[in-house]
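Left out: one protein chain. Kept in place: all the others.
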Amino acid sequence: MLLPMVVPAVITGFIWSLPGDPASLICPPNICGGTEALARRWNLDGGAVQFFLGWLIDAAKLEFGNSWRLHQGLPVLGLLTAAIPTTLTLILLATVVVVTGGVLAAKGTLPRQADPAIRFIGLVPALVLALLGAAFIELTYGFDSFSSSGQFARLAVGAGVLGIADGAFSGAVLGTRSTFDTENQQRYVGVAILRGELPIENTLPNVAPALIGQMRARIVHLLSGSVIVEVILRIDGLGSLLWGGTLRQDFGVVLAAATLFAVVSSVLLVAQAVLETLVALHVRRSPRIQVRP
Amino acid sequence: MAFKNAIRALTGLTLATLGTGATLAYFEESIPMSLNPLYAKTMADYRATELVFDRLWFHDAITNELRSRVVQKYQVAEAGRAVEVTLKTGVRWHNGQTLTSKDLCFTIKAMLDSRTPSPVAAHYREFIAACDARGPQTALIRFKRVLPNPRERLSFPILPASEFSSTAISPDLQFSARPIGTGPFNGKRGLRMVTFDAFANVHHQPKLVQMQLQEGGDPLVQTKTLINNNVQGIVVVPPPQRPDLSASDDVSMKSYDLRSWWYVSVNTNNPALSDVKVRQALNYVLNRTELRQYSIGVKPGEKNSPCEFISGPFVRSSPYYNASVPVQAAANLSKAEALLKSAGLEKLGGRWHANGEPITLRVGMLANLDHEAPDLLSQVANQLGAAGFDRLTSKISADEWDNSVMAGKADFDLVIGKWSFGLVEEVNELFSSSGRQNMFRYANAGVDAVLKEYDDAVTDTEQRDAYHKLHKILSTELPYLFLWKLDTKSAWRTEVRGNIVAPYYYFTEIDSWSVDG
Amino acid sequence: MNRSWALIWAGISIGLLMLAAAIAPEHLGTIEPDRVLKSPFEVMPFGTDTRGRSLVDYATQGARVLALPALSAGVLVALFGVLGGLLRCSGSERVNAWIQWVTEIVGALPRMVVILVVALLLPREHRSLFPLAWTWALLAAPGAMDEAAAVAQRLGGSRFVEALRAHGYSASRIFLVHVVGYNLRPVVVRQGAETMMHVAFLEIALSYLALAENQPSFTHADSLKSWADLLKLGYPSLIPSLDYNSGHALVLGLLLLGLVAMSAIAIGRAARAR
Partner (left out) sequence: MTALIELKDLAIRTDERMLVEGVNMVVQPGRVTALIGPSGSGKSLTARCSMGVIDVVPGLVRGELRYPELDAEKDWFAGLHGGGQQAQAKLLADTRALRGSYFTYSPQAASSALNPGRTVGRQLQLAIERRDTPPEDLSAEIGSILNDVGLGPEVASALPGSLSGGMAQRAALAIAVAPKPRLVIADEPETGLDPVLRRTVVELLVDVCKVHGAGLLLISHHEDTVARMADDVVRLSGGGE
């Protein structure tokens, strides 16, 4: 859960470990109004720790200042609040694709003969699919590609790309399937069949923790992929912010965006923990028995 | 239709009211980094701020005479060490308040405030001493020294005092994205475009209702988009795209005089390059004709080419250009070789060595110049290689250019760049040993002396003679290898009328622009 | 693809990559205005770019940008994997628990984000693919260690080692030959190969994004062309209405990416136990 703190901490460590004045690293004086002003703004004088704490406190108060360079003068908070829903939608839609893959595999709807094809698709890097997606968007939506429908199409295509590229879909399908295959070799499954029960009813609670873990890892992977997809498809999400900030060396934006990514990841960790507890409770379920006199 | 869509698409341009004549959509080189004129860096910034702000004085785009839209009357005071300015009444800011001398003096005080880290301000700090309001519309601007013709130099944009809490103006203030000016348009910067909404005023009656600035992206796409009438103009058309556009009847090309020239600046701190003979040799190594042909595509012997060679730090049309200095159009490798030998370098295995060590030249070029002169960097590198120099090439990002190259911290031996003059054609900052734009801290007593002559000059002729001398010295001293003046072309749809393009600032005459329905 | 074929393919592909990297020219050839954007049929073998230069140089320079960083990253990950496996066999519970924890934290970070932050903080003179590739390797390492450890677990962890000791094998022989050689090899080599592929894709992605914004590259000297340049050059041909005939560049770029992926698979297969 301390992940959101780890990220800025690591970055801070990095800045102070690099040669040169942290202030001019964070934002060169000729941009940020003289080192003193800058030092005051980022409380750099107290060294790494104070800078880090100062930043955390401001962040807690949702004070991220304004963008230096990427969108000079626009409040970073505003940029973030505009970006987060977009990115979350993107990830959510992509997750739907991935989960569908998992479910289809679990239910055995996907024929195993398709595996080679699925594996192959999994090899395609996000960049390539994103480029194709961009071409598609531009051919279909053209001039209106920034209208609301165009924007949604970008999101949809982006989600599709994310969900399929870099082995997201194939990983979900093959991973889920192999998990179930291993479980189905357990003897109790065979017995369940002889008892007229469906195997999946029996195995699901037992494989759930493993599946949840896999799914969390996959969503983190999607987050990482969203950077490329958002930039190529010109989706104004966290990824675009992070990338733009990196190019323009807009430290405030990058620090905030990176931290937000970390926040999302740790939310996922929490979600995983909660789900696992729920499964454990489900497994322990049993009717209360009162002893007969 | 698919074609249209594709084009529209690639640009990602969204125009509600296309072709109604009310709105003018155009492509810029890049989305402006700041709409605060004090922090204008790129030409896109300058052009955008010209729509939102009024400069105190400016040159008429056609007659080139000095004009002002906000000054009622002025008079030189204190024997040329000050000027008293009376502002027009009734000029309104975009926030509804009226323009007063308080705003004028605030602007000057902000620029004088050392906590305002603005290169523009730094320039004015050189010679402006103070400003005091003499009345609601009248202010006295004091100078540090006598200025021959002060109005020439007072071309700063006026900022609204009411919008700032102190005279220390930082670039990250919201003002940079939502500026308030007295100009013809009220600008709002979005993530992917800037919209300018017309603001009628006593001194501006723009015919256009709205202007929409879009980042250009791929030049190929920009061109097709313009031809297909999905955008009405491209501010900067790279040479490779010009034939396509001039072929189209619906588009007219307009020359945009940036008064800018291209150079290869030489790191005189590099032991080898500190020797003037070596610099002269490099000047002979460069085959400008070939560079121009391969990079910009000017055929040898082409009439009225967009690209004319120069031998000094001025464009040919400038009075300061010393026509008696010849240009070095072609390479002369034998001369170069002789010079290098006489400088004590030796050629071993086809590579030049300075006291036993092979010379490796680190060549850099401002990345976004690549559109205007594609592959210039690699071509220069190739020519150096052919002449026997090892070389490393790298593109330089805009930020790095400001923070490292212009701060004199660049680890390059040769830097390819473009210099554009503002209102006044002054080069002191580039060549004076204390100059702020002197990227390699080049220092030469003779040059400094001539520059002083220019500063002390009280008449235009004196100034011209000083710069003629400078031109002559530099052509042998060669802290820069001067390449050419590449005139910039814009392209606008023919429906766009009255589109007078001002040198450098571009949109100075925007009030006269209109679009036929 | 059976094992021996995989072995051959893996060998050839790595060999080719290295060869290409070795013969890559320092700078692109001179411009030839009279053969702009020629197809492979007009100018062998791959056609030319917008300045009439052969795309062969693009291919080799791209290989040069990738080869060593990707390879080193792959090796790094493989080594980490081996370490993970050995640790599990020499079973110190605390160490293993610690590995688990690190895996959790690192696994929770979106890699691209970390890479970009590193790219941002690296001073320009240190900007190259190596630090980014190694960062990627470090991010991939815990996963590899985990998987290798799982394999070791299936072997029986420390009990497996004890058993072999009982047979009188020397410790070094047990660990190097039996644990690593026979059992961990398939896993760690596959992990390494995948990392190589991912680093290659990472480079192309980063270079492309930088190109698209006309910025200097994060990953290589600007005198070199990355395979991303091929994609960038070929991309407009995807929109037929632009009638921009640079499709051959796109095809070449995709082909090279495909080769990288195939090779990664081949290497993985080749390392499989008999």
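The chains carry the letters A, B and C, assigned in the order they are written, with residues numbered from 1 in each.
Criterion: contacts are C-beta pairs under 8 Å (C-beta built on N, C-alpha and C of every residue); 3 or more make two chains touch, one makes a residue touch a chain.
None of the values given here were measured: they were computed from a predicted structure.
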item	value
Which displayed chains the hidden chain touches across the whole complex	A
Listed residues A:6, A:56, A:156 or A:192, member touching the removed chain	A:192
Candidate in contact with the missing chain, chosen from A:202, A:224, A:240 or A:272	A:202
Listed residues A:19, A:116 or A:287, member touching the removed chain	A:287
Residues in subunit A touching the chain absent from view	187-188, 191-197, 202, 205-206, 283-292
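Just so it is clear, only the chains that are shown with their structure count from here on.
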item	value
Topology of the chain contact graph, where touching chains are joined (line, ring, star, complete, other)	complete
Where subunit A and subunit B are represented by their mean Cα positions, the distance between them in whole Å	43
Interface hub residues of subunit C, defined as touching at least two other chains	215, 239
In subunit B, residues with contacts to at least two other chains	2, 6-7, 9-10, 397
Interface residues, subunit A side, partner subunit C - complex	3, 6-7, 11, 14-15, 18-20, 25, 123, 125-128, 131-132, 135, 138-139, 166, 217, 220-221, 223-225, 227-228, 231-232, 239, 242-243, 245-247, 249, 251, 254, 257-258, 261-262, 265-266, 268-269
Subunit C-touching residues of subunit B, taken from the complex the two chains share	2-3, 6-7, 9-10, 218, 220-221, 224, 293-294, 297, 367-368, 370-371, 374-375, 377-379, 381-382, 385, 391-397, 400, 404, 411
Interfacial residue positions of subunit B with respect to subunit A in the complex	2, 4-15, 33-36, 39, 114-117, 119, 168, 170-178, 189, 191-192, 230, 397, 399, 402-403, 407
